[in-house]
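Every protein chain but one is kept in place in this view of the complex.
For chain A:
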Amino acid sequence: MSAIISVKNLVKKYKNAQTNAVDNISFEVEEGEFFTFLGPNGAGKTTTISILTTTLSKTSGEVKITGFDTDRDSSKVRQNVGIIFQNPSLDTNLTAEENIRFHAILYGLYPFRPSYELMPQSYKKRVKELSEVIGLGNELFNTIKTFSGGMKRKLEIIRSLMHKPKVLFLDEPTIGLDPLSRKNLWEYLKTVRKQQNITIFLTTHYLEEAEEADTVCIISKGKIVSLGTPTQIKNTLIDEYILIDADNRNKLTKELESKKIKFTGNGPFKIDIENKNLQKLIQDIKTPLSMLKTHSPTLEEAYLEIIAERENNLSS
């Protein structure tokens, strides 16, 4: 597979800023991949996505989207990408259909017509199909002022897919949405991804959204601090362990020492299970246990640890 997004030594320093907002980052995203950019506020996520989508100039480095340079061939890059911005970019004075029509004509898909009735049949069919997918129905012809946040987001996604982009950029798309709307939106995105084999580049605060990604890139203060699959990130940074305890802690301590099982703590006792057969380990312990807890790391724990470590390194 080839890289559909290629970023090499990207640097962005804003005017009058002391430090780089994006500080020499490099990564590649392959076609069809679900790539997540994760980081705290001010990490450089939106700056990066703005450069990748040609709305912000870079200070140095090389960025190619679908093989086109974002500076030299910005128009071709824009033709090949769809973008869902952090803040909704719909015109609330227009109807849902007018917002879609505006986009479709801007991207050269259809000639300009002043009303829906005058648009080609192919357009009407496409819009009807898409509106059914998100359950817009007759609301398609209402101004979107009354739409819920979730509905507006779905409309933006529909709109961004009209020109069949190869890469869909989503900049914190679920921010401000209630849990149900978030869930619905992700189900819809999963369907779209399956149907169109589209590459998804997501920036998010929500760790559970990143859990489903093919690749997670954690960025902090403009630098990449971790890059890999969610499993790789969890495995390399967080230990899997069990916590055990017994009413007779002395006996348990002696048994663990005699069987050369390494542990930490004075009770409960923490035993790393890295490369160990968990079942055999538990069977080996004969002292009656009053507690047995297994600890499997989540991406959230890995993320918090990585960010904390980075903050510590910078402050020391």
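Keep in mind that, in the parts below, contacts are C-beta pairs under 8 Å (C-beta built on N, C-alpha and C of every residue); 3 or more make two chains touch, one makes a residue touch a chain; residues count from 1.
By our rule, contacts and distances are computed from a predicted model.
K.L.:
Which name from "Probable phytoene dehydrogenase", "Response regulator receiver domain-containing protein", "Transport permease protein" or "Lactate utilization protein" does UniProt give the chain that's left off?
P.N.:
"Transport permease protein"
K.L.:
Touching the hidden chain in the complete assembly: which of A:P88, A:G176, A:G228 or A:G267 does that?
P.N.:
A:P88
K.L.:
Any idea which of A:N9, A:T55, A:N277 or A:N313 touches the chain not displayed?
P.N.:
Candidates A:N9, A:T55, A:N277 or A:N313; residue touching the omitted chain: A:T55.
K.L.:
Of A:K76, A:K128 or A:K270, which one is in contact with the hidden chain?
P.N.:
Answer from the full complex: A:K76 touches the omitted chain.
K.L.:
What residues on chain A make contact with the chain left out of this view?
P.N.:
14-15, 53-57, 75-76, 78-79, 81, 83, 85, 87-91, 93-94, 98, 101-103, 105-108, 110-112, 114, 143
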